[in-house]
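For this view, one protein chain was removed and the others were kept in their places.
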Amino acid sequence: MTHHEFKVKWGMVIDLDKCTGCGACMVACQVENNVAPMNDASNKLRTLTWMLVYELSNHKDFPEHETAFLPRPCMQCGAPSCVPVCPVVATDKNEEGGIVSQIYPRCIGCRYCMAACPYHARYFNWLDPVFPKGMDKTLTPEVSPRPRGVVEKCSFCHTRLNNARQRARAEDVDPLDFPVEWYQPACAEACPTGAITFGDLNNPKHEVNRLIKSPYAFRLLERLGTDPQVYYMSRRDWVRYQGDNHLAHEKH
Amino acid sequence: MDQKLIPDGLTRCSFGRYLLWLAFIGVFILWGAYAATIIFMKGLTVTGLDNYFGFGLWITFDLAVIALGAGAFFTGFLKYILQIDQLKNIVNLAVIVGFICYSGAMLVLTLDIGQPLRAWFGYWHPNVHSMLTEVIFCITCYCMVLIIEFIPTILEQKQLNKIPFLHYLAHNMHTHMALFAGLGTFLSTFHQGSLGGMYGVLFGRPYAFREGFFIWPWTFFLFILSAVAAGPQFTVLVATFMEKLTGKKLVDFRVKVLMGKIGGTMLCLYMFFKLIDTWYWAAGILPQMGFTFDQMFYQVIYGKWLLWTELIVCGVLPAIMLMIPSMRKQPFFLYLAGILTCTGITINRYVFTVQTIALPVMPFDKWEIYIPNWAEWAPSVMIVAYGFLVLSLSYRYLPVFPQERKLNS
Amino acid sequence: MGLDRRGFIHLIVGGAVGTLFTPIPWKFADDLSIWTQNWPWIPRLKHGEEARTATISKMCAAGCAVNIRTVGGRPVAAEGNPNNVLSQGGLCPLCAAGVQMMYSPSRLPGPMKRENDSFKQITWDEAAALLADKLNATVGKDGKLAMISGDESGTINEVLSGFAAALGATDYYLMPGDGQTSSRVWTGLMGGEGQIGFDLENADLTLFIGADALESWGPTVRNQKAFSASRPGGEKPKASYIYAGPVQTRTAAVSDAWVPVLPEGLASFTLGLCYFLVKNGASVDTRDFDSFKNLVMSHYTPDKVEKLVGLKPDTLQDLSRKLAQAKRPLVVVGSEFGQGGGQALQAAGAALNLLMGRLNQPGGMIAMPEAPKVVDAALDRKDLLAKDLVSYLMNMEKGRAATPDVLMVYEANPVYALPQSEAMAKALAKIPFKVSFSTYMDETAALCDLLLPTPHSLERFDDVYTPHGLGFSAWALAKPVSKPACDNLNSADFTLKLAKAMNIDLGFEDFESVLQAKAEQLGAMGGFFADEAAPWDVRSGAASAEAASDVWDGAQEGKAWCSVATVDQRALRLGAEVLAKAAQPSPDVSYPLSVSPTLQLNVGSQKVATPPQNLTTIRNTELRGKASFVQVCGQTAGKYGLSEGAMVKLTGPRGECAAKVHITERVMPGVVEAPLGFGHSAWDAYTRGKGDNTYKILSVTTEPGTGETVWTGSKVKIAKI
Partner (left out) sequence: MKEMQIVRQSGGALAFLAGVLAALVIGWWIFPQVLFSKQEQPIRFSHQVHVVGQDMACDDCHFYREDGSFAGLPTNEKCGECHEDVMGEDPAEEKYVTEYYQEGKEVPWLIYQYQPDNVYFSHNAHQQYDCTECHPNLADNDSPPPYYRNRISGYSKDTMKMWRCERCHAQNHVSNACYVCHK
């Protein structure tokens, strides 16, 4: 398990008490990242969703039942389980900002990274991308279309980061410390309830830096040691409790 | 028809019958080739693999045959390095079985990756931290070693051996075989270990994750031990199967017993560590990750029975059979122990591949079930058929079994 | 020295060895692997200058204010427009795929007319001539021409209804929605004035009764933004939310509490809350307050409410206490799926707000001025909202009303999205000549004789005026972001041209000038642009804003014009006599279960089917393969012997549909949650034939006292198939 530390750590804080599970983030993500639509997307074992909203239940009967929604992008782990296993360095965590890269032309499609990732954040292209006639005109210039046979995942809309750096250069601003509005992933931008806050976890000027210190903040599967850069927040004990696995005697 | 090609002093079935047999094998090969073509054209969407089960039947199959093919390096090691001379009577077969297993596995691997045309990236852009890189390099190198080990047997074919150059080449290769056996042992040990390591390093997967020694998780060593336990026994089983099929005695039973003894010893060693490992996993690693032992199992398909079968029925039991000389010397127990051991190893490779990724790690996730479809079965069957083909050809035209003439006269 | 066999072999071997020392194998391997990144059948990216154009996306009913990102002039993605107060930078899941829907496979290529069972493409001139011909035959004969509009908030209704009026037709209907019910109750039953809205932003306790406000009810994204602003991350919430309804909807999931109430009991529940207030001395200065007081004190006591809706008196009292303790409580009532709720519920909700003294207060229920009108011939907004399409069609179906000769349908899908939809479709099918202005081949277009596709919402001029539920008056402009991808013509422009050709003067040459006139009128009303100050802050006095001088210019930049003006009431009633008859649910033993339809925007709206990009957002407990799911709780499942995934048939008095069962404790016992938006028969391969249409099992009843058509709380029975 190799830990990677960077001066800048792009991260998210997702407030689960605000997420209504509407799905706008998933749609915005697909549009931004040129994910081709699928004719039948009801077989969730074959769909491709960089951002996926899980539905959580407190497993109590009516009327004590409660529901929560949990959007799951790539966790951009500080100690990613996927990176060391890739045989061809098609994925790496080697850039300032800590975003785990995934390079499609390098990927040979062995899917070892998918086996390694406990968050199911990685997806395999079972099919070539096919857009309905004319819809390929709406491809954004941000992400190259992926052929079948390679793995892909959420990149925190990395090209937006590159564009922000470019803008910083053009405007003579430090490319490591530009205004946070310059770089927001599509999901965070679209979220109608503002459940997703995005920024540099290490930068005190950014909201996320404050939010991750909240007693209600937690991360998924922390005890595995993956050290994710995505945080969640909930005031509901049961929601936080479901963020990790616990033994019976560890119950709060 | 092909009498000129058959080694002197050996009798083989009629050419017509042989062709019929080959045609029978050919059907399976064609079926697999058809599936492979479809897979190359349309991609892996035609398989039963999915987002949860990136690894499935093929990886299980690869791991199993590679473990079973371990007879090649281990017998070679015993024969050429430790100089156990008796094993010369089975080492040829061990090499051929190894060759089949490894080349077959590599064939399946090219199907299994999403971008076969990029397969060579594994060599050109290797990630030194990845166990899979280690596997890729070692498997390829060892496959080459196996080819080198196989070549002398081929060159000893009656007609080829008449060519002086080839004759001397074969002879010279034989004399240097110890070198290759050593090299093979080193490579094979490493990648058997790396295959285990591939799972042990998955720290996000409680079913597979193991701590370990230096850079290697315990599974690294367990896979080596289990392979050397199963490999020799599988070679014995193959030899016996060929005997049943051909109605001839090919290998002296005493050699088989010796192989059984070796396999049994290794199995004991393996089971000793495996049981400790399982206990430590259940009592140490799992709680640390927030899991209980019970949570590792689900319904029948991923039930505990798999674990108990692997450990007790296919582990402890055959180990006992093989370690008691009187039992080992009875063909029934020797072969039964062999079958059980091989089954156990296969179960082990299966659960490490499939159960590992079927297990939900996020508390709100759920178990998923994997069923391989025809497109995965066909190439796997093709590899088995390919093994039969290579064995059939070798048996008919090459001097594989030094004892055959003597045993059948 | 000849080349013998051996020599030849040497040559080949030499060649093979030599080849290894040439670039051939290596370059080949390399280029082949590069080829795999550029497979010719993979689409290529197109680059160009990036720009953003502000407009309104009208995929959802309320409309999202968006910035459309263009690359080299091509629209590629929709983003929220933070400068527009309507959705404040947020985006609903439907509008998020808005740009992609420009290239939906179901999009109509151009004007078409029916020839037997298929459509033939014709020119716009031919289409206009054909339609003019049919319309001329109806001139002056009321009842011969009917129009249905699926746009509740657009000025286009003025053009279309003005045109209809000029032809002598009065049958102009909107697709049903809570806005209409609310208007009928407020301006009719209760004798109020203006349009009712809710100042969510200033409320500190909001009780949603029925209204799935954070998912699909009202101006959803604005509701979500108000919710979001009251819940600053990591800090103490500034406002609390309670949801009362039969299903733990997405709104309920994020609310502080969910109070389960049967759909047919929502009005009784609301009156049950009124009971506590009245008991504690609350009153409203209306003539019929005393009879209202008598009504709630005698018929809506906690134990009676318990009998009616199955809610514990304690829960009700606790809730009323919370309302009483809040500084700025607000009650928002509505149907769970935004339509078909009765007048009783709306009246009870208004009464509750009035009892709490929340009318025209910051964080309260706001009576806003009526929308101004620019096309003189058009229907007044109040009159427009008063007309009931469902009862019109039911009368037509039963032969109680004449069938018109011509029907024109604008951006609506009445064949699919009306209760007891099969019967409604039959009624519509009886009309001899039907015209659709839809952009897409929806179920209604498929039934029509003439298709006159209007451009996609991002390709045309359009507008939104104060969608129902908004707490302030607002107007925003939609303008074309790109040329239409197909041969389409704005229905308003087409109508104005057609009117001119038929010598009808509606006062305008094109739609853009209608909108410009609208902007001028609004400018005269005062009001301001919300980028100056948020309207809710202006209402609460926390900020002030200067009146907008040039509304048209600002609107073109994507800003919303706003006003916080309120209307004083003169002769308000509580409608006690009517409520006394209306609010009681009547149990029906042959159909034991209540349907609670859910409208989730990711699945689609009343007028738009699921965009291809949205399919991944649908859970596999909502749709799997060809089957959609209904949701019941374990108790209901146990009672009817249903297991997870079992295929069932839901039968209502006027229709049936099939679905699989998903067992979830999100649904109260005795209720079946059924999704809307599935079971399309037209559209495209992404939606066609997926699941079943819940509208089929919604049955219309007439509310006692008010005569309102109601289809919330529709009853069904359930059986395994």
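Here the chain labels run A, B and C in written order, and each chain numbers its own residues starting at 1.
Operating definition for what follows: a residue touches a chain if its C-beta (ideal position, glycine included) is under 8 Å from a C-beta of that chain, and two chains touch if they have at least 3 such contacts.
Predicted, not measured: the structure shown is a model, and the values here were computed from it.
Peer 1: Which chains here would be touched by the one that got left out?
Peer 2: Contacts of the unshown chain, counting the full complex: A, C.
Peer 1: For the chain not shown, which residue from A:S81, A:N125, A:T138 or A:S155 touches it across the whole complex?
Peer 2: A:S155
Peer 1: From the list A:E55, A:E95 or A:D177, pick the residue that touches the absent chain.
Peer 2: A:E95
Peer 1: Residues of subunit C in contact with the chain that isn't shown?
Peer 2: With respect to the unshown chain, the touching residues of subunit C are 1, 3-4, 6-8, 10-19, 21-24, 27-28, 30-32, 34-35, 37-38, 40, 44-45, 47-50, 72.
Peer 1: I need the residue numbers on subunit A that touch the omitted chain, in ascending order.
Peer 2: Residues 89, 91-92, 94-96, 99, 101, 103-106, 142-145, 155, 158-159, 162-163, 165-167, 169-171 of subunit A touch the chain absent from view.
The definition used in the following text is that only the chains that are shown with their structure count from here on.
Peer 1: When the mean CA coordinate of each chain is compared with the mean CA coordinate of the whole protein, which chain is closest?
Peer 2: A
Peer 1: Any chance you could check whether A-B or A-C wins on number of contacting C-beta pairs?
Peer 2: A-C
Peer 1: Let me have the rounded angstrom distance from the C-alpha centre of subunit A over to the C-alpha centre of subunit B, please.
Peer 2: Here the centre of subunit B sits 39 Å away from the centre of subunit A.
Peer 1: Pull out every residue in subunit C that's touching 2 or more other chains.
Peer 2: Answer for subunit C, listing residues that touch two or more other chains: 36.
Peer 1: Two or more other chains touching the same residue: where does that happen in subunit B?
Peer 2: Where subunit B meets two or more other chains at a single residue, that happens at 115, 118, 121.
Peer 1: Using the touch definition from the top, list the residues of subunit C that touch subunit A in their complex.
Peer 2: Going by the criterion above, the answer is residues 34, 36-37, 39, 41-48, 50, 69, 71, 74-80, 87, 89-93, 96-97, 99-100, 102-105, 214-215, 220-221, 224-225, 227-229, 231, 233-234, 248, 250-254, 258, 260, 485, 600-602, 611-621, 623-625, 633-635, 664-669, 684-686.
Peer 1: Would you tell me which residues of subunit A are touching subunit B in their complex?
Peer 2: Going through subunit A, the ones touching subunit B are 1-2, 43-47, 54-57, 70, 81, 84-90, 106-112, 114-120, 123-128, 147-151, 220-221, 223-226, 242-248, 250.
Peer 1: Could you pull out which subunit A residues touch subunit C in their complex?
Peer 2: Residues of subunit A touching subunit C: 13, 15, 17-24, 26-28, 30-32, 34-35, 37-44, 47-49, 53, 55, 57, 60-63, 65-69, 104-105, 128-129, 131-141, 144-147, 149, 186, 189-195, 197, 207, 210-211, 214, 216-217, 233.
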